[in-house]
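And now, subunit A:
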Amino acid sequence: ATRGGQLTFGRYADSLFLDPVLNDANLDIWILTNLYDTLLQPTNDGKGVQPGLASSYTTSKDGKSMVLTLRPGLKFADGSALSASDVKWSLDRARNPEAGAWNSSLASINSIAVSGNKVTLNLKRPDPTLPAALATFNAAIMPQKLFTAAPGKNDAEKAKAFAEKPIGSGPFVLSEWKRGSYMVMKRNPYYWKKGDDGKALPYLDSVRFEIIPDDNTRILKLQAGELQIAEFIPLSRVAELKADSRLNMTLFPSTKVNSILMNNRPKLNDGTENPLSDVNVRQALNYAANKDALIQVVTYGTGKPMKSYMSATTPLFDAKQPGFPYDLVKAKALMAASKYKNGFEVTVLATSGNADDLALLTALQQMWGAIGVKLKIEQLDAATKTARYRANDFQMRTAAWTNDINDPSQITTYYAVFDNIESVHTGFKSAEIDKLFAQSQQELNPAKRAAQYQQIQSLYLKAAPIVYLYETPYPVAMSKKVKGFFQIPLGNNLFAGAYLEK
Partner candidate 1 sequence: MTVPLSKSTPPLMEIHNLTKTFPVAQSLLSRWRGQPRKAVQALTDVELTVRRGETLGIVGESGCGKSTLARTLVRLYDADRGSVRYGELDVLALRGADLRQYNRRVQMIFQDPYSSLNPRMTVEAVLREALSVHKMRPATEQPARVRELLQLVGLPPEAAGRLPHEFSGGQRQRIGIARALALEPECLIADELVSALDVSVQAQVVNLLLELQERLNLTVLFVAHDLRLVRHISHRVAVMYLGRVVEVSETQTIFATPRHPYTQALLAAAPTLDPSRRTAAPAITGELPSPLNVPSGCAFRTRCPHAFDRCATERPALLKLADGPEVACHLYDSDGSPPAASLKVAT
Partner candidate 2 sequence: MHASYVIRRLLQIIPTFLAVMLVVFLLVRLLPGDPASAILGDRATAEIVERTNRELGLDRPLPVQFGVFVRNLLQGDLGDSISLKIPVLRLIGERLPTTLFLTAYAAVLGVLMAVPLAVVAAVRRNTWVDGVIRAVFQVGLSLPVFYVALQLLSLLGARLGWFPIGGYGEGFGEHLYHLFLPALTLGLNLAAILVRTLRNSIIEVLTAEYVDFARAKGLRSRVIMTRHVLRNALIATITLLGLNIGALIGGAVITETVFAIPGVGRLMVDAIFGRDYPVIQGLTLTFALIVSLVFLITDLIHARLDPRAELS
Partner candidate 3 sequence: MTAPLLKVRDLNVRIPTPGGVLHAVRGVNFDLLPGEMLGLVGESGSGKSVTLRSLIRLHRPPIRMTGSVEYGGQNLLDVSEAKLRDVRGGQISMIFQEPMSALNPVLTVGEQIGENLREHKGLRGRAAQERAAELLDLTGIPSPRARLADYPHQFSGGMRQRAMIAIALASEPQLLLADEPTTALDVTIQDQILRLLLRLREELHMSVILVTHDLGVVAQTCDRVAVMYGGRLVETAGVNDLFHAPKHAYTLGLLRSLPGAGEHRRPLQPIPGGPPDLRSLPPGCPFAPRCGYVTEECRAGEPPLLEVAPGRFSACIHSDELPALKASLEEVSA
């Protein structure tokens, strides 16, 4: 691999807040691990975890404690040593229920003890998701001294100050940030991981993020050589860019699933009868949606039909799930079996300005018209849509999901389990799934856990609380010179191993 040089990466929007614990947005999450390293790391295929700052970990027999061994000589980007106490402090901060939205991923930890380069996590219960959780951005290790030295009265204020000039242990360190315009990360000379030449990673001297909200402009800039990578290529242009000999149009496998959430409750907020509470109707809608056509029209052939509520890249995805293959006859039969033989009208909330939503829904308007369902599209800006959704004030809405953690439990708590957010506010509730899920959360035997998940996925499919659509990849266009860049299924952009060929 070639060393040196700057890679310019075109992003559609800027990061907001570079604190691993207190941030909420993919805009931050997806680049955060370049700045802050975690004890463990997700593998590039998204199926497992690999060592990070910790070179190894062991779980006790009863599953109630875990011991991690830190690599020797770890340093933060400012050259100061990374010690086990930094780890304890960081994890304690991350699991504080008062801070951030992500603390629940570390909720099983009861206490943390450190000695030398060993970190011992004492758990309340066995937790099969813990390795994945430790490989997640919020469990990043931060320099306690620097953080507490930052100005501010409390953690929130210090976090604000620290996040302006964050120092972590990731392969890069922030060197310049002009909000809304660009961000430069330069090489962290103290990074622990070695490249194929035996010297410390990363290969690149720096990475520069340019913020270019308009898709066309981003592509034009890439084609003009002003960028080496452009993210979020509109799927409609994938084929075109694939044909461009100077570019490497890559579709990174993702955990992204696109579905339509349905309100499963018997009555709507305004008290009217809800046709979607009828499972026949829900299944009919699923069968009547011609996924292959949608994949053609909306994703320009880049997608794959959704078979389970989770993506095929998610651990414990059940490859035998049938999904809902297009079957108009069956759909009609199901409608006939429902209370709504003559069809009904239903309103779907879409995100305004989202071309894919529109394409999808316009196509569905046609498809569902065939079974007498008249689809009305209501476009809302994201905040309004979220507010309506959170108030359960919707019939249907478009939704996309990506995992943040290398484990099926996250999507499952949201999609299938009522307690968290009422099964993504569908109101779907299955006692059986809830029970299976609770068991799986303590099941250390992978095979048994897989079986539990298989059952959950089947039950979910049968209840069809959502309309299964398709999975889509991450479309990233790169100059042919760019090598070694990865966007893992969780969405994290990894620049540590990236380099620019001369």
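For anyone wondering why these and not others, all candidates are chains of the complex that A comes from, given by their letters.
In this text, a residue touches a chain if its C-beta (ideal position, glycine included) is under 8 Å from a C-beta of that chain, and two chains touch if they have at least 3 such contacts; residues count from 1.
Because the structure is predicted, anything quoted here is derived from the model rather than measured.
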Subunit A: touching candidate in this complex (1, 2 or 3): 2
Residues of subunit A that touch candidate 2 when the two form their complex: 16-17, 24-25, 98, 101, 156, 160, 163-164, 178-181, 210-214, 216-218, 220-221, 223-224, 226, 381-390, 399, 414, 420-421, 424
